[in-house]
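Below is one structure; the comments refer to it alone.
Missing here is one protein chain; the remaining ones are kept as they sit in the complex.
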Amino acid sequence: MVIDVFLALGLVVLAWQALIGGSLFRGIVMFIVFGMVLTLAWAWLGSPDLAMAEAAIGAGVTGALIMIAYWRLRRINAVEPRDPSPARSRLALVIAVLATGLVGAIGLAAVSALTGDATAARVMNETLPDTGLGNPITGVLIVFRNLDTLLEVAVVLAAYIAARAALGRESADLPLPPAPDTPLLTPLVVTLAPLTMVVAIYLLKAGSQYPGGAFQASALLAALGVLLVLTGRVGPAAAANWLTRAGLVIGTLVFCLVGLGMLVIGAPLLAIPGIWAVYLIEAAMMISIGLTLVLLFAGAPGLSGKRS
Amino acid sequence: MNWLLPGLILFLLVNLLAGLWRVWRGPSSADRMMSALLFGSTSVAVLILMAEWQGIRALRHVALLVVMLAAIIAITYVGISGARDKGSETNPDRKAP
Partner (left out) sequence: MNHPEIWMLAAAGLFGLGLYSLIIARHLLRQLIAIKIMGSAVFLVLVVTAGLVDGSLDGIAQALVLTGIVIAVAAIAFALALVVSLAETTGSISLNPDDDDGR
């Protein structure tokens, strides 16, 4: 009870700090801390999968994306906006209070109406052992509702293409990498890179039976990619080579091929033939999403081994 | 003994609060970043304690992931905020000429 209140209150205070008042940089750091506390909240509520996703994507990758955008805006030296007029904030207060009441009423009503009878989740829990999977979330994502997941991979790809189009030129600015002789940097990168790969692949493999899976693994890989880009181990390339292009689409492609292949052998569309297909699809998704997020961070069409 | 684990979790959460004060006060962005990183280490401890208290072993996997991320995020943020030396927090109200 005390911990529930503490975490919930902490989230609200952090959101307030991130959103209202203070410098923007402080707001961004508060937002990253908000992501970490939300990770603890998911863990406390009993959802390790969401805790992992929130830590890796919510706090890690989103934080890095916002930070680099902040850096680019500083560099452009654009005009900082003026403060809003008081009339507008009074109106905003009314709207916000009404919205708070609405969300609270919906939430409390839904919570008090909890039945726990035969829901879709119970049916799913009963069917899950037939698939050979042990993690219900991977089951939903890859087997039961895999059309959603396929579209999600496509959305990530679409977001990348749209961001490329919005950029309007070859590649965005990146901070200069630190000098190669910076103490501790090289040993740290050399140790971290392979370790992160191992943990990512472990999470992918464990995801079939325990919490984890393609999304968490891909976010971890993306975080590693961001590190390599910033330290100058990997640099933006002027154009995408075939390997990059293949990596970007492999998730969507493999998913579609497996799904359509089922039609050929007479099974329903997007049926999953076995646990090997789950691993195959997840591995392809991990590569695609991880690479897409790194390219979105770098604002570049491709990556090269060395920074030019 | 029943109260040991939740007590420890609460104690660590209070520690987070102390770190939050540093993020709030600053004054330099390095101070804010350092205490945000402290959050990472404390979160790992909290996650491991929660794994024991709630009997959800998999929360240790979350702790493992946070350990990997904390190291990466540390270098990432130093890389970005270290590079913004000219427009740093010392003059947050800097406007375009």
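Should a chain be cited, it is by its letter among A and B, assigned in written order, with residues numbered from 1 in that chain.
Following the convention adopted for this analysis, contacts are C-beta pairs under 8 Å (C-beta built on N, C-alpha and C of every residue); 3 or more make two chains touch, one makes a residue touch a chain.
Values in this document were obtained by computation on a predicted structure and should not be read as measured data.
Colleague: What are the shown chains that the left-out chain touches?
Modeller: A
Colleague: List the subunit A residues touching the unshown chain?
Modeller: The list for subunit A reads 1, 4-5, 8-9, 11-12, 15-16, 18-20, 24, 27-28, 31, 34, 38, 41-42, 45-47, 49-50, 53-54, 57-58, 61-62, 65-66, 69-70, 72-73, 76, 78-84, 88-89, 91-93, 95-97, 99-101, 103-104, 106-108, 110-111, 114, 116, 119-122, 124-125, 136-137, 139-141, 144-145, 148-149, 152, 155-156, 158-160, 162-163, 166-168, 172, 215, 289, 292-293, 296-297, 299.
Assume only the chains that are shown with their structure count from here on.
Colleague: Any idea how many Å lie between the Cα centroids of subunit A and subunit B?
Modeller: 19
Colleague: Given the complex with subunit B, which residues does subunit A contribute to the contact?
Modeller: Its residues touching subunit B are 2-3, 6-7, 10, 14, 17, 22-26, 29-30, 32-33, 36-37, 39-40, 43-44, 46, 48, 51-52, 55-56, 59-60, 63-64, 67-68, 71, 74-75, 77-80, 175-178, 185, 188-189, 192, 195-196, 199, 203, 206, 210-212, 216, 220, 223-224, 226-227, 230-231.
Colleague: For subunit B, which residues count as touching subunit A in their complex?
Modeller: The touching residues are 6, 9-10, 13, 16-17, 20, 23-24, 26, 29, 32-33, 36, 39-40, 43, 46-47, 50, 54, 56-59, 61-62, 64-66, 68-69, 71-73, 75-77, 79-84, 87, 89, 92-93, 95-96.
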